[in-house]
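First up is the structure itself, then whatever we jot down about it.
Complex shown without one protein chain; remaining protein chains in place.
Labels A and B are assigned to the chains in the order they are written; within every chain, residues are numbered from 1.
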Amino acid sequence: MFKKIRQSFSVAGYNFRQWRRNPRIIITFLLAFILCFLLSDKAVAFAEEHQTTMQIAEAFIWTFGDSNSILLSSLLLILLFSDMPFLSSGTPFYLMRINRRIWVMGQAIYIFLAAGVYLLFILVSTSLVCMTNSFTANMWSKTAAILGYSGEGQAIALPALVKTLEMSHPYQCMASIFFLMLLYALVLIFFMLFFNIWKGQAAGVISVFAFSIYGFLLNPENLQSLFRLPDELAYKTRVWVGWLSPLNQATYHMHNFGYDNLPRLWQTYAIGGALLLLLMLLSLWAIRRYSFHFRGTEGGA
Amino acid sequence: MLKTNMRSILNSRIFWAGCFVMPVILLLSQADGLAELYRKGEVRTWDFYIQFQLKGLAGSTMVFLAPILCTLPYTASFEEDIRSGMIKSILPRTTRFRYLAGKVLACGLSGGLVLVIGILLNLLLCLPVLSPMLRGMEQDTSIWPSLLQLFESALLFFTLGFLWAAFGMLMAALTGNRYVAYSAPFICYYLLIILYERYFPYLFILYPKSWLAPGTEWFLGVFGVLFWLAELAALVLILFILAGGRRLERV
Partner (left out) sequence: MKSIIKLENLSKSFGEDLVLKSVNREFEEGKIHGIVGNNGSGKTVMMKCVCGFLQPSQGRVFVNYKQVGKEVDFPENMGIIIETPGFLPNLSGLKNLELLASLQRRIHKEIIRQTIRRVGLDPDMKKPVGKYSLGMRQRLGIAQAIMEDPSLLVLDEPFNGLDKNGTGQMRTLIKDLREQGKTILLASHNQIDIDELCDTVCEMDAGVMTMIR
């Protein structure tokens, strides 16, 4: 058992070794840094305009507490994992010494760790781009108070809601948002892995876009304006969409903090975990009939 | 070598596609303003028409689009010559210096031209859209200051396009990857914006938005910016010839 775990980690390690001086990986992280800057600009500009400071995690919280930002950052993951299912000319030598399941487990470990590194980078980058005007204490800033209590947050489309401010402190909130994003990213990539193994690379990419579009379209405001729903129905729609849409499940403020029937955080974690387990089992099933085609020996992306 | 490269650029579909994409996107980005104009139904002057163009060029869409468009036509061509093995057929017919210099100059020119031709096409394509609302000039006013402003703007875009396209080719030569050719200018562009806006607010000479809309901080105004960009472009050209030369030694 221990040998199989070690072999799986070795397979994951082999994938990480391909990161070294890999232009595609470098470009992905640089684009992620730029994305963090662009998305956090509103929050930072607001603080500068009002000459107030921010807590260091707040830029991350206001930026990635919004579903569109989560969607954009997860789409960059497609670039990071574009060489899925990670077959290179050295892969046959690994395969001969393990078996298909161990190889898939290795890919799963690699996906977990790579997605974690990527999101950690997003978290650090968002903090870095606002660090000249921020403090580290675990309390909400004046910027947060103005955004949340005055309603100016809604006016500039920042998800600074009273319930966010009242239910937790900045670092706890940051941790929750981080785990929600990680869960969403992992489900997305495991979707891609399963369809890649089952039906090919094109199917893997299409599945990711389909998954993203599905989450994007199930937006309560869009549905309300599209179908011109009255307020009572709009509330019910919001709750349904909150449960059905993976993107809304990943959005912090679309959770139940004691006021409504939206999913609670622990329920989202459980659903995400169950989905990951299911996709992993499906991938283990699909790999049995998978035909390995290895690409050439030339290095590079 | 330069003539051959320019001929292949001007015959390429990607170059002309880039030239046409620019006015389409500019028009779409100003759709709100156009709708407002039509709703009000007011008659405007030719001066307004030029200012309308300048406003589009100064908008956030162009800021985003310019470093991408200028890399499309020819930035990856050096790397493609090497990858395909074509370089082995080209080099015996010329010298290394002529090949490298011709390549990077053509690349820079393609980057600049795609933006300038896009501006000209935008001027022409907007005419049928806006001309129903245009008449002559206001009394005692001249169109020449606005035209001069437009000319300066076109010159700035050309130089910037030249610089970014050449920079993309340099980065591709250094990394040996053609996708870096397309992405490096965009990434560098935004990294410089981030550095200025978040950390070093005094470094205006490295702030790309300031290059397109120079303020009073620039000595000699627009010509000061042009001179600075030309210096940067010359540096990039020299670095490419050195980097490209080393790359050719491994062919």
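As a working rule, contacts are C-beta pairs under 8 Å (C-beta built on N, C-alpha and C of every residue); 3 or more make two chains touch, one makes a residue touch a chain.
For clarity, every value in this text was computed on a predicted model and none was experimentally measured.
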Chains in view touching the one left out: A
Residue numbers in subunit A that touch the chain omitted from display: 3, 7, 10, 14, 17-18, 20-21, 88-101, 288-292, 294, 296-297, 299
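The definition used in the following text is that only the chains that are shown with their structure count from here on.
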Subunit A-subunit B separation of Cα centroids, rounded to whole Å: 34
For the subunit B and subunit A complex, residues of the former touching the latter: 175-177, 179-180, 183, 187, 190-191, 193-194, 198-199
Of all residues in subunit A, those that touch subunit B in their complex: 23-24, 27, 30-31, 33-34, 37-38, 44, 129-130, 132, 300-301
